[in-house]
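Every protein chain but one is kept in place in this view of the complex.
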Amino acid sequence: MNHPEIWMLAAAGLFGLGLYSLIIARHLLRQLIAIKIMGSAVFLVLVVTAGLVDGSLDGIAQALVLTGIVIAVAAIAFALALVVSLAETTGSISLNPDDDDGR
Amino acid sequence: MVIDVFLALGLVVLAWQALIGGSLFRGIVMFIVFGMVLTLAWAWLGSPDLAMAEAAIGAGVTGALIMIAYWRLRRINAVEPRDPSPARSRLALVIAVLATGLVGAIGLAAVSALTGDATAARVMNETLPDTGLGNPITGVLIVFRNLDTLLEVAVVLAAYIAARAALGRESADLPLPPAPDTPLLTPLVVTLAPLTMVVAIYLLKAGSQYPGGAFQASALLAALGVLLVLTGRVGPAAAANWLTRAGLVIGTLVFCLVGLGMLVIGAPLLAIPGIWAVYLIEAAMMISIGLTLVLLFAGAPGLSGKRS
Amino acid sequence: MNWLLPGLILFLLVNLLAGLWRVWRGPSSADRMMSALLFGSTSVAVLILMAEWQGIRALRHVALLVVMLAAIIAITYVGISGARDKGSETNPDRKAP
Partner (left out) sequence: MVAEALACLVLVPVVAACLALVLPGRWRWLAVAAGLLPLPLAMAWLTGELGREGLITVAVAGFEAPLGIVWRLDGLSAVLVWLNIIIALLVGLHAAAHYPADKLNGFRFWPLWLLLSGAMNALLLSADLFNLFVTLELVTLAAIGLLVVDRKPQAMRAAVRYLLLALLGSLFYLLGVALVYGQTGTLDLYQAAGVLQPDLLGHTALVLMTVGLLVKAAIFPLHGWLPAAHGNAPGPVSAVLSAMVVKVAVYLVWRLWLWLAGDWAIPAGLTMLGLLGALAIVYGSLQALVQQRVKMIVAYSTVAQLGYLMLLFPLLGLVAFQATSYHLLSHGLAKAAMFLAAANLLTRLGTDQLGDLRGADRRMPLDVFTLALAGVSILGLPPSGGFIAKWLMLQTALAQGGWLWVGVILVGGLLAAAYLFRVLAVLCARPVACPELPVSGKADQLTSLVALGLALAALAAGFVPAPVLKLLATAWPLGGAP
């Protein structure tokens, strides 16, 4: 890991893109992809800012990210089931901000 | 330097392609490619474990799950959402630029303040040889911080039950794409299935000394399961038999019972008595997570021998 | 010799970029399929070269894993996109705004 700055800039870009898409996207699948990509950005920050220990990447940070990846796939799988079920019962695949139930 | 820039830039461009504009289907393909490039990025940064996890779970299983959800949504013919209002887009742009600036600034500040002296990791490197493990990541996951891992397996279990609750009784068999019927597929599956199993078990075994371990192995098994479901070798069943249910919980259960068992013999809670326990727990976790992911993909409570 | 491996890695990455362009352009599923396969095999090559260059042998394990996955992802892709083309009259790829 010779140039951590580059990776931090990439993480910043991924985080911003994800957040932008999360706000503007209407299709729930797109919003889930956005969350997943933001998650990757956070994982990059976690590993890169932990730095090197004895010449190799910080093992604890790597293990945390591994845990995070598995949790992310579990959460996404549940979210996808929820979205499919929502589409089945209501015929809608987006969260309309004008819906009455939210306010 | 050039390769760093190339990979980092590639990630951002792919994320842009996956998230903004274009059809959703192309976005999903781009997301899978994003996962592949992230795999290369982890490899280049020097973390084979994360590269494997990203390839198998991040790109492979997540991609397959999103793809099948997309297929199901198209079958349902749900209402396509309208485009966002311009005001909302402008607001989003401002927020996104601020977030990018914030993460960039703190990221740069954090790496410029890097001391290369992470206390926890240093202690870990000193303690690792006592455990007989060669792979520090497996050490952290199964021995040092195994409470995280235990709860993480519980998270996977919770996600499965929650998904079943959301899908309900009447969608016991969600639609799956018709099995493709080609002369090449059968020999390929026949070769691939045992090979994948061997590689999964190898990864599990290697995980104690080299990169690899239960999570990567389970993702590989899950990918195999996805293949079998898609090619019609295995079909969704309306109910889970006791074997399936036992498979779902065995990871959590074995982990908890080993942890509690140690208390009984006077050792600390969740202490790991030896390498055999590491293998036992990892094998159980591999079965549970792999099975859970396949069932989530099939969208069914159980699996049966053959798809009708 | 010092530049050979990174040079090769970079060359392969440029290849990936070309493949990416095909994924982006399409136009048919077959084109996308071909480039996705290109992605798999090129990634494997890159990983093996990285294993040599960085002296992290374990990256070969990653390459092995990617080989297994690439085949499976390819079949998943064919299975779903083939069924999708048959199942719906409009191809969603074409109606990109």
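Annotations
Note that the chains take the letters A, B and C in the order they are written out, and that residue 1 is the start of every chain.
In the analysis below, a residue touches a chain if its C-beta (ideal position, glycine included) is under 8 Å from a C-beta of that chain, and two chains touch if they have at least 3 such contacts.
Computed from a predicted structure; not experimentally measured.
Touch, as defined at the top, links the missing chain to these shown chains in the whole complex: A, B. Only one residue in the set B:Val2, B:Val94, B:Leu257 or B:Ile275 touches the chain that does not appear here, and it is B:Leu257.
Interface with the hidden chain, as seen from subunit B, comprises residues 102-103, 106, 109-110, 113-114, 117-124, 127, 143-148, 150-152, 154-155, 157-159, 161-166, 168-169, 242, 245-246, 248-249, 252-253, 256-257, 259-260, 263, 267-272. Mapped onto subunit A, the interface with the missing chain covers residues 22, 28, 31-32, 35, 38-39, 42, 45-46, 49-51, 60-61, 64, 67-68, 71, 74-75, 78-79, 82-83, 85-86, 89-90, 92, 95, 99, 101-103.
Heads up, the rule we're going with is that only the chains that are shown with their structure count from here on.
If touching chains are joined by edges, the resulting network of the protein chains shown is an open path.
The interface with the greater number of C-beta contacts, when A-B is set against B-C, is A-B.
Averaged C-alpha coordinates give centres for subunit A and subunit B that are 13 Å from one another. Measuring from the averaged C-alpha position of subunit B to that of subunit C gives a distance of 19 Å. Residue positions of subunit A with contacts to 2 or more other chains are absent. Here subunit B touches subunit A in the complex through residues 1, 4-5, 8-9, 11-12, 15-16, 18-20, 24, 27-28, 31, 34, 38, 41, 45-47, 49-50, 53-54, 57-58, 61-62, 65-66, 69-70, 72-73, 76-84, 88-89, 91-93, 95-97, 99-104, 107-108, 110-111, 114-118, 120-122, 124-125, 136-137, 139-141, 145, 148-149, 152, 155-156, 158-160, 162-164, 166-168, 171, 174, 215, 289, 292-293, 296, 299, going by the rule given at the top. Against subunit B, the residues of subunit A that register as touching in their complex are 1-21, 23-27, 29-30, 32-34, 36-37, 40-41, 43, 45, 47-54, 56-67, 69-78, 80-85, 87-88, 91-94, 96.
Interface residues of subunit C, counted against subunit B in their complex, comprise 6, 9-10, 13, 16-17, 20, 23-24, 26, 32, 36, 39-40, 43, 46-47, 50, 54, 56, 58-59, 61-62, 64-66, 68-69, 71-73, 75-80, 82-84, 86-88, 92-93, 95-97.
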